[in-house]
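The structure appears below as structure tokens.
Only one protein chain is missing from this complex, and each of the others stays in its spot.
Entry: chain A
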């Protein structure tokens, strides 16, 4: 769940307040938005993606708050990594962060081939004993 909105980096744009699907943050009259309802955070990381200042840290634990040290997080290099990998905003034209989501289907197909090859190898090791290999259905659970 969301743990930090770091004042030194926050530009005060309140995008996180607007885009949070579960309405966790409140705008403040001065300073960064307040994490007003942390228990409602669904740990979806959307606030980080929309934060141009890379001021937000969401801890992966979705069940309980995580004690975090602000300076350690600032020094970790983790802030902004998600937005950069998405190639958003200033990273948009950077060829290192192009959207390769279209490869997903081929990854599933590779996995199927690997599984079939491994099953065939096991069958061989079992001295030719027949084992049924189910091919992955055409509609893999992609999402």
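Just so we're on the same page, a contact is a pair of C-beta atoms (placed from the backbone, for glycine too) under 8 Å apart; a residue touches a chain by one contact, two chains touch by 3 or more; residues count from 1.
Operating definition for what follows: contacts and distances are computed from a predicted model.
Matching "Spermidine/putrescine transport system permease protein", "L-aspartate oxidase", "Phosphate ABC transporter ATP-binding protein" or "VWA containing CoxE family protein" against the UniProt entry of the left-out chain gives the name "L-aspartate oxidase".
Mapped onto chain A, contacts with the missing chain fall at residues 17-23, 37, 40, 42-46, 49-50, 59-64, 78, 81-82, 85-86, 97-105, 107-108, 110-112, 114-116, 118-119, 133-143.
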